[in-house]
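Since the structure comes first, as structure tokens, the remarks are kept for the end.
Only a single protein chain was left out; the remaining protein chains are all shown in position.
Note that the chains are named A, B and C in the order they appear, and that numbering of residues resets to 1 at the start of each chain.
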Amino acid sequence: MEARKKKIPVAILGATGVVGQRFVNLLSDHPWFEIAALASSEKRVSHRYGDVCQWHLTDGMPSEAADMVVQSLEPTLSAKIVFSALPSSIARKIEPEFAQAGYLVCSNASAFRQEPDVPLVIPEVNYSHLALIKRQKRERGWKGLIITSPNCTTTGIVMPLKVLDQAFGLRKVFSVSMQAVSGAGYPGLPYSDIEGNVIPYIGGEEEKIELETRLLLGDVQDDKRIESDVMISAQSNRVPVVDGHMSCLSVELEKKPTIEEACRVLAEFSGPSLKQSLPSGPEHPIVVREEKDRPQPRKDCNAGNGMIVSVGRVRPYSILDLRMVTLVHNTLRGAASGAILNAELLVSEGYIN
Amino acid sequence: MEARKKKIPVAILGATGVVGQRFVNLLSDHPWFEIAALASSEKRVSHRYGDVCQWHLTDGMPSEAADMVVQSLEPTLSAKIVFSALPSSIARKIEPEFAQAGYLVCSNASAFRQEPDVPLVIPEVNYSHLALIKRQKRERGWKGLIITSPNCTTTGIVMPLKVLDQAFGLRKVFSVSMQAVSGAGYPGLPYSDIEGNVIPYIGGEEEKIELETRLLLGDVQDDKRIESDVMISAQSNRVPVVDGHMSCLSVELEKKPTIEEACRVLAEFSGPSLKQSLPSGPEHPIVVREEKDRPQPRKDCNAGNGMIVSVGRVRPYSILDLRMVTLVHNTLRGAASGAILNAELLVSEGYIN
Amino acid sequence: MEARKKKIPVAILGATGVVGQRFVNLLSDHPWFEIAALASSEKRVSHRYGDVCQWHLTDGMPSEAADMVVQSLEPTLSAKIVFSALPSSIARKIEPEFAQAGYLVCSNASAFRQEPDVPLVIPEVNYSHLALIKRQKRERGWKGLIITSPNCTTTGIVMPLKVLDQAFGLRKVFSVSMQAVSGAGYPGLPYSDIEGNVIPYIGGEEEKIELETRLLLGDVQDDKRIESDVMISAQSNRVPVVDGHMSCLSVELEKKPTIEEACRVLAEFSGPSLKQSLPSGPEHPIVVREEKDRPQPRKDCNAGNGMIVSVGRVRPYSILDLRMVTLVHNTLRGAASGAILNAELLVSEGYIN
Partner (left out) sequence: MEARKKKIPVAILGATGVVGQRFVNLLSDHPWFEIAALASSEKRVSHRYGDVCQWHLTDGMPSEAADMVVQSLEPTLSAKIVFSALPSSIARKIEPEFAQAGYLVCSNASAFRQEPDVPLVIPEVNYSHLALIKRQKRERGWKGLIITSPNCTTTGIVMPLKVLDQAFGLRKVFSVSMQAVSGAGYPGLPYSDIEGNVIPYIGGEEEKIELETRLLLGDVQDDKRIESDVMISAQSNRVPVVDGHMSCLSVELEKKPTIEEACRVLAEFSGPSLKQSLPSGPEHPIVVREEKDRPQPRKDCNAGNGMIVSVGRVRPYSILDLRMVTLVHNTLRGAASGAILNAELLVSEGYIN
């Protein structure tokens, strides 16, 4: 991947939280982007980032970021793209202000994912939904735009589901997910609640997975989103794992592939051809594991720098057509890296001048 | 529960393993039974139990057991009932020798679960399958008998499935289980494999769950087992939990109950009327939790001294009719206590003279 | 232990916190005491306890407690003894109000532990420090009194140190503790911070251990506390353990006992003779484990209903005289049960009329 001659200045909203820190880490050495501003809530503004950010990543805080002064969440940052790691309640107010002011907002928040004119995008799955941006700009009068990336668990199952849908026609999906603690942010779950335990409930998660999957597998026609009519049931559990959301899937298909055919289309999938290849996009975003006991979150969630979805145990089903296990790194592909890939898509497709 | 005037002498085969230890613990203070012999493999024979048994339970080893001398696995033990905690490969050879010699063998091993003339029983679910014993004795010429209890995960899901089947007619079941490490015995899984991880495979488990569920929900007619024609799919995962197997179920029913109706029949279930009530049998073997985030293995697996199956998150389903979460204590109701309950059933139904 | 004809009414201050819940659980079936009132901060007042208390113990909430109405933290509760599970900052203001009004305050908070006229007591170690109460009442003009129980880690090491001090003269102690997460209350440490990790720092803990040990091993003469001149160094670590604080001790003694002598005095220790034996006090408050790898927190912290301190690996030392490992249940003997034992001591010694 060739680095750009002049990098595009970007800003991070909510830079001191866990997802914000992931953005800082990932963008501190990005071939196209350079961090021009870090913004956070009022009490941290005007302080040195290294002084007010309690760093949680194993990799140390990048020294250039540590020395930056935190700015406020106002659309006066010297950047073209802003990555939003804001809580949804705050995102709902702040992100439109940035879009209005001309920024390209790549959001990891759920605030606007279901708006009819805001694209919810995984480049390999539905980049054509960018077409909604025209309507968004027209109706809202924004100089900039908002694009969102999906819920972390959804990301891990939609990628293989898309491939199966294209190849064989997807009818029904049963998903039971076992989700890592990092999905709850920081401080997240107390040790005393989740250690040696499973909690069979994550607030709002099942609804998000079901709806977002239908949106991502759906179409955009005449500026309108058309949900896929796939039937999907999601059950979510929290398990004592640090990173990596795993899902057990059962799917019913229109055509009945052999296991070999299913594995082949999954492994060969490479997403659509874009005008320019994306630095964070793996050549094959899905890897199919052949071992009987993989993928496993601790061993496999970092595949492809956390950008590759691992699929394993593809096997026939007594009731439906296929069963399989999927794994995604929930704070990389499922959060910060996913939003960065969307920003790269915008650049590739000419949304930045 | 009235204690018997004179307790029935029982023996434990495989008394030094983890399930064997559970038997020792549970039987050391049982109202009907008293431990008369502890048997194990040759190298431990003639040693004091307390000296050759590496005790793993949090409750200390009962002192009377500690002082017993370990006997060999031969059918010369001074007992009427033997509880088998043997590995299946050894059980296949040893259990028939005891049945031949007149012992009532209550087995926790999988060796004979699928034999056409050996009852696989949960008293509350299918005690009428005891009818197979007549055929077993007739065809094999045994003075004693073998009765088996099911796989631990199966036990946790079959109890509520039976209730739903009786009330509403069960058609299809999708089960995804998250199983505790104690299910793998001792030493079981290395810390370095399962800590902070999920392993999406347990050898042979899914096949057992699918087959045993059909057997337990099936009938016995004219000395023959008739499998239920319910369609079931099982996916098994190992999670870093000490005790307690949890399953996420999705079920399709013939009649369509409301959530309230489904919860009511589950909570009110009390099993069949027997000639004598069983000391280890809870009045209501299923509890329905109303909190949105229960049951949880660490908090709930000991319900009813580990004999009650907890059901939670009963809720409607976009595709099938009901979704729910079930939890069973895998080494109590799902292993040692389940076999003891079967022995109590044999006594209650007059199989011992 | 004979139950009293008429139980003494007691109240719990801070009843909804983790230690408060332990008090509720332990006092719901106490032979001398009965819970007459539960008090908490304003926002919970007038609500049903079961509705505003997020219960964290594995044992379920006692139903009588669940139905009580939470009262405010004012000295108008219909009780004679109050158990304080308040945070220290609040305890500092509230506890004197109760003492002033005539209540016997048995506090688990650190607020008054170091006051010159407030006894810091473990009945088996220094019950004679109750003598300070006379001065307390005289100088403060209180109708009631405050008595405190020590820091959880201190409790675990002082018990064996006291025995060694009496028998052999204690000169120096090096303590390195590995402390359970429950010591930090609820929510306590995030899973993502402590899982698979050790944190070599607990704020204020080392100072408390060093000072409280000198106080507990010291004397009271002429209404004055005289600190022991034992030299002690404490290093504290947080480890991923649910309950049970373990300490590695190295001690220098004036007389040089053999290992057998040291083990014997530890195991035979039974505390002082009191006017009446205390229901929560074990006959032998220390157990000496002979296995080379015990005590272990998960297996041994419940010894004697969590009231017995386990000591193991007593062995000679290349530099000092003895090394050993001690274990205490930090929320039972080291917190709620310790304060209850102090209340029993007050009753036994006639401080209640």
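A few remarks follow.
Just so it is clear, a contact is a pair of C-beta atoms (placed from the backbone, for glycine too) under 8 Å apart; a residue touches a chain by one contact, two chains touch by 3 or more.
Model, not experiment: these values are computed from the prediction.
Of the candidate positions C:Pro31, C:Gly169 or C:Pro200, contact with the hidden chain is made by C:Pro200.
Set against the missing chain, the residues C:Ile90, C:Ala131, C:Ala167 or C:Val242 yield one that touches it, C:Val242. Of the listed positions C:Glu34, C:Glu97, C:Glu115 or C:Glu210, the one in contact with the omitted chain in the full complex is C:Glu210. Checked against the full complex, the one of B:Ile12, B:Ile194 or B:Val288 touching the unshown chain is B:Ile194. By the touch criterion stated above, the residues of chain B touching the omitted chain are 56, 181-182, 186-196, 240, 242.
Think of the hidden chain as still there; on chain A it touches residues 58, 195-196, 298-299, 302. Chain C residues in contact with the hidden partner, per the touch definition given at the top, are 172, 174, 176, 178, 195-201, 210, 231-233, 235, 237, 239-242, 246, 248, 250, 292-299, 312-313, 317-320, 323, 325.
In this section, only the chains that are shown with their structure count from here on.
Per-chain CA centroids place chain A at a distance of 49 Å from chain C. In this assembly, the C-alpha centroid of chain A lies 43 Å from the C-alpha centroid of chain B. Chain contacts: chain C has residues 195-196 touching two or more partner chains.
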